[in-house]
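The complex appears here without one of its protein chains, the remainder shown in place.
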Amino acid sequence: MGNWFTENGPLLGLALLDGIASAALIFMVAVGLNLVFGVLRVLNVAHGSLFAIGAYAAASVGFFAASAGLPAWASLPALLFAAMLVGLVLGPLIERLLLRRIYDEEPVLQLLVTFALFMILEDAQKLVWGVQPVSFSTPVSLMGTVDVPFGTDVIPYNTYQVILLPAVAVVTLVGLAIFLRRTLTGRVILAVTMDREAATAMGIDARKVFLLTFTFGAMLAALGGALSTPTSSLVPGIGASTIVLSFAVVATAGLGQIEGAALTALMIGIGRSIAVTFYPELEVVVPYIIMVAVLLVRPQGLFGVVETRRV
Amino acid sequence: MTALLEARGLRLAFGGVKAADGIDLAVMRAEFLAIIGPNGAGKTTFINMVTGYLRPQGGTITYEGAEITGRRPREIVRRGIARSFQLPQLFSEHTVEENAALAIAARQGIWSPFVPLLRPAWRDEARELLDRFGLLPLATRRADALNEGTRKLADIAMAVALKPRLLLMDEPTSGVSASEKMAVVETLARVLREAGVTAVFVEHDMDVVARFADRVAVWSQGRIVALGPPAQILADPVVQREVIGIERHA
Amino acid sequence: PVQRPSELKIGVTTFLSGPASVFGVPGRNAAEMLAEEINREGGIGGVPVRLFFVDEAPGIDHLVGEFRRLVQNERVDVMFASISSGSCLACTPLGEELRKVTVLWDCGTQRIFEERRYQYAFRTQANATPEILAPLLYLMKTKPDFRTVAVLNQDYAWGRDSWEIWKTAMDALKPGTRVVAELFPRFGATDFSAEVTRLLALRPDVILSTSWGGELDTFIRQAAERRLFERSTFVLPLAESSLERVGRSLPAGHIVGSRGDHWHQHPRPANPQALQRFVENYRRRADAYPIYPTYHMAQAFSALRAAHAKAMQANGGNWPSDAQLAAAFPGLEFDSPTSRMRIREDGQGLEPQLIGTTVHTDRFPFAVMDKMVIFPPDLVTTPAGQNSVAWLRTLTPDMVNRVPDPISAAG
Amino acid sequence: MLELQSVVVDIAGAPVLRDVSLTLPRGGCVALIGRNGAGKTTALRAMMGLLPLRGGRVLIEGKDATAVPAHHRARLGVGYAPEERRLFGVFTVRQNLLLPAEVLGLAKSEIGRRLDAIFTLLPELATLADRRAAGLSGGQGKMVALGRALMVGTRAVLLDEPFQGLAPVLAQRYAAALRELQASFPDVALLVTESNPQLLTSLVDTTYVIERGEITQDGAFAAQG
Partner (left out) sequence: MTLRRIELLLALLGAGALVLAAMTTPWLKFVLTIALAKGIAVLGIMLLLRAGQVSFGHALYVALGAYAVAFLAPVLPDAALLLPAAALTTAVVGTLIGLFVSRYREIFFGMLNLALSMVFYSMLEKFYHYTKGTDGIRVPPLTVAGLELDRVTHEWTIFGIALALALGFGAFARVYLASPMGQALTAIKTRETRLDFMGVSARSVLLAAYVLSATMAGCAGALIAMATRHVTPLLSYWTASGELVFIAILGGAGGVLGPFLGAVTYELVRVYAAATVADMWQMILGAVLLLVILFARGGIWGLLALRLQRRGAA
């Protein structure tokens, strides 16, 4: 065992680094879904579409900024701007026109509404951006690489991936945790999560909270997409593959648990990069293995919610 | 009389809160034992431990001579212990009648996929049962369309439908209106006595306790502080001060 | 005798959604363009053509249902089937059962004609074996000193199949080459950072990737950002379809193929005007250079036209039946935009393979090919009636000597 | 202060309240009693705007509030303790009590003052303050629900069977506490539903009896009690 570590330690270190970078992105993608699910109890399949649209929009805004003669560093705020735009436009639209009508229905109906929406947006997205891969990697090139020593060798890493993404993820995590626990709005959101009618009787406008949360979740989805744009090419179908992963994260994390999502993302990210290094065959199933393993030990997810006693 | 159920040294704490702090209690065959005590004294917790919902951190529970400590609710029910709930637990999408029929089915075996739940025998039994609780007019009402007091009665009816030998009831009359309360308890008591059922019930209404209990156990902060016949217990000044209050109506 | 119809109906199955629509949609664009051109010139045998498209993405049950609908309800005259090999393997026997001429316009799996004989199915392009063998031979000819190889392919049939072909051929042609990593990331993966790290650390001489579409683009970009191209020689047999999109991210000096011999900068097209017209028309229509599926579509149309003419002739100038049309395909010769092709007796098309090395020039904002070798089909195609893997095992190192000399872009 | 005028409510197509009118005067204490299923809870929910009316009006301070959304009624100073407690499980008891006041945007000092007042009135709550609401016993939950309603009920407090499940000694103490409350805040109106009217005799000044969704007796009944 000791031998194995001395031999493979450096490789493990590299895998950790990759794992953290990919965990950051996984977290950013899943956290919005988890939040929306926690509050609205709607498993939003269209989250995948919002991710994809956020990603495409980021590329478009980025290209636009470049063609408008803005300097290269402007590509970073452009990502953020695109995500906000998508969230602010689509979030309220979807919540108002569709979800609002079915909050009182069975959860599976709500899920199906978002599924239908997903199908529609999937084609709509093709209409707007076509099917040819789109990519916009200015931010990555802009930030260059950092060289990580590896034995006598060095391995270049993208600064964007190993520094910026994790930083954004940590800021989001801490910000969300503080927001939910320490601010009144956060507590109001939690109250609505637990009991909508009681919250209403306490003077809380539950509809506004839903609107706010969904919009916020949509913004996070779009932000996840926007942040993934610089490192990957956008093609039809990216939404679909994102959504399954996010679902796995939500179930593993526990309902609406932000810290749970972070820990899960970290496990999946690192698990996958270790798999790539040592057992590439397992890479694909890593998220599911982690999920099954976690649920075997903790049936309510990593951070289960406190259930009010009924008996 | 022999003890049907015996609890010895039951202990259970939630964090710093001692909900059971060394409970010793023997419930005699065919007696009606009332549990009274302030809120948060651990009354429900006791029922939860006996019925397997909570696992005690210490102590043993013996039923009919066999130890049942920490067994699962399902197994305990199969030994003949049923319970009702402080907050009614009904199948909200089923009618009242179907709720009762499900309980009957649970007693007689539900593993027959070819006969309907409301087969004549079960429906008749369900209706007869509901009639006793004055619920027959609501038999075909969905359970989620019931008011609180009625839910409570239906909840008890379901426990009775299991034909237990020991029935634990958690505040059977809270929420039941004053005008109906006595009549309902009267019927319930008759049914249980006829069947020789032993009953343990948590109760806040001292009139009910005085009238129906054979013995009364007084709970306080996870302990039994007094145990005896109702006349003696209800007259105890400490119990009066701590539980009953001075303004008790005769 | 069969009545001459008012329209010649062609059913086309292609990817219209999902990741593979990067090929499917250019294929459809080309089909529409060609159909218009044909109709402007009076149609095939004097009959205008009409196209029916089917999306392959929803799965086999949908595809098979649509195939039947087109044949039985729309009564199409011929089917152009499929990009994915799964679709091809499902459609080809069905076409045979329904006795409908099925032109395999873009599917690569060599299994089709090696596992079974068909009377109604014909492939108007090459297959995976030549498409992978040619780049390997090219590598051996241009950079013969490699000792270690790593592969990064998409985790699905093509990725696995193409690696098996490469590996088998490499073991026969250059025994002793070490495989240092076999990476098969999930189909549809959007991040290859961990894989890139692994490859950076391993420093293999050669990195093979038969990936395509968005995944290839992403891989090229991520590898370029992290200077992986400086450490290893890349062999990218399908990269012709990504060249324009990845721009100058793809550095000079790496090996690129195009699943055939077609390319808008083909050094020696059989008919330069025809190629140029095709490229210009397509660019006007789709605002991008044509990529291999568009040429494959052109080949399918060209073959159909030639077969039709041949069948009419054989039938005394009368409209051919399905069987008569099918009979015209074996041995058929037809023009592709870049060369002249032939369909073998077993139904397999014989298509040359063009492989080159990337260079950056001032003429294009993206890498183009230099030192191009055009492999004659007879050299790289499995002989009829043989199994590819078995045939590859029989290859010997001296085969490299038969590889034609490279042609430079300028010349 | 609060008034129902000829209110008609249907649930799932069946009439539950038929032409119910009742008045909760400023500073008054009104009991709504009736058998199980008579419609007491429904009447309170109608006042809170938690279900749609088929007919009639709800007046708050003499103004038609029928169309005022539920969450606004709390802002008008109406506190409500639902029958089934409905606490926020992950919050502590203190957070449960604070939430409605914070939502109203009250000043910190004012919130603190009210909380202290409630802790004096219901001393059990002070000992429970830092426990999570999820684990409370039935009676404890009831107390917290009561306290929570008092936090915002500066004008009217609607209590749905507040003594249900409370040990008798506590029920009596709380009835007394409510009396005290009215003494010190004579403007606050109280509406209490109860299926056990004995507890209310010394507290209320008007009693409405509801039967099958109809008010059958009012005012006069108080004289009897």
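By letter and in written order, the chains are A, B, C and D; residue numbering begins at 1 in each of them.
We adopt the following convention: contacts are C-beta pairs under 8 Å (C-beta built on N, C-alpha and C of every residue); 3 or more make two chains touch, one makes a residue touch a chain.
What you see is a predicted model; the values in this text were computed from it and never measured.
Engineer: Where does the absent chain make contact, in terms of the chains shown?
Structural biologist: A, B, C
Engineer: Just to verify: which one of B:G59, B:P73, B:G134 or B:G228 makes contact with the chain not shown?
Structural biologist: Answer from the full complex: B:P73 touches the omitted chain.
Engineer: Of the residues C:T109, C:T168, C:Q222 or C:Q324, which one touches the chain left out of the display?
Structural biologist: Going through C:T109, C:T168, C:Q222 or C:Q324 one by one, C:T109 is the residue touching the chain not shown.
Engineer: Tell me which residue among C:F53, C:W105, C:Y118 or C:W263 touches the hidden chain in the full complex.
Structural biologist: C:F53
Engineer: Which residue numbers on subunit A touch the omitted chain?
Structural biologist: The missing chain touches subunit A at positions 37, 43, 45, 98, 101-102, 105, 107-109, 111-113, 115-120, 122-124, 126, 240, 244, 247-248, 250-251, 255, 281, 284-285, 287-289, 291-292, 295, 299-301, 310-311.
Engineer: Under the stated touch rule, tell me which residues of subunit C contact the chain that is not displayed.
Structural biologist: 16-17, 25, 53-55, 58-62, 64-66, 68-69, 71-73, 84-86, 89-90, 93-94, 97, 109, 111, 155-158, 160-161, 186-187
Engineer: Taking the full complex into account, what residues of subunit B touch the chain not shown?
Structural biologist: Within subunit B, the residues touching the omitted chain are 51, 53, 72-74, 77-78, 82-83, 89-94, 98, 101-103, 105-107, 110-117, 158, 162.
The rule is simple: only the chains that are shown with their structure count from here on.
Engineer: Would you mind naming the chains that touch subunit A and likewise touch subunit D?
Structural biologist: Shared contacts of subunit A and subunit D: B.
Engineer: Measuring between mean CA coordinates, which chain is farthest from subunit D?
Structural biologist: Most distant chain from subunit D: C.
Engineer: Most central chain by CA mean?
Structural biologist: The most central chain, going by mean C-alpha position, is A.
Engineer: For subunit B versus subunit D, what separation do you get between their C-alpha means, in angstrom?
Structural biologist: 29
Engineer: Which residues does subunit C have that touch at least 2 chains other than itself?
Structural biologist: Where subunit C is concerned, no single residue meets two or more other chains.
Engineer: Of all the residues in subunit D, which ones touch at least 2 other chains?
Structural biologist: 135-136
Engineer: Considering only which chains touch which, how would you classify the arrangement: line, ring, star, complete or other?
Structural biologist: Drawn as a graph, the chains match no named shape, so other.
Engineer: Please give all chain pairs that are in touch with each other.
Structural biologist: Applying the touch criterion to every chain pair yields A-B, A-C, A-D, B-D.
Engineer: What residues of subunit C sit close enough to touch subunit A in their complex?
Structural biologist: Residues 17-19, 21-22, 24-25, 155, 181-186, 188-191, 193-195, 197-198, 200-201, 203, 213-215, 217-218, 221-222, 225-227, 242, 245-246, 249, 288 of subunit C touch subunit A in their complex.
Engineer: For subunit D, which residues are in contact with subunit B within the complex?
Structural biologist: Per the touch definition, subunit D meets subunit B at residues 11-12, 34-38, 41, 83-84, 124, 131, 135-140, 142-143, 161, 164-173, 195-198.
Engineer: Write out the stretch or stretches of subunit A touching subunit C in their complex.
Structural biologist: Residues 11, 14-15, 17-19, 21-22, 25, 122-123, 126, 130-133, 135, 137, 140-141, 145, 150, 153, 155-158, 161, 228, 231-238, 241, 272-273, 276-277, 280-281, 283-284.
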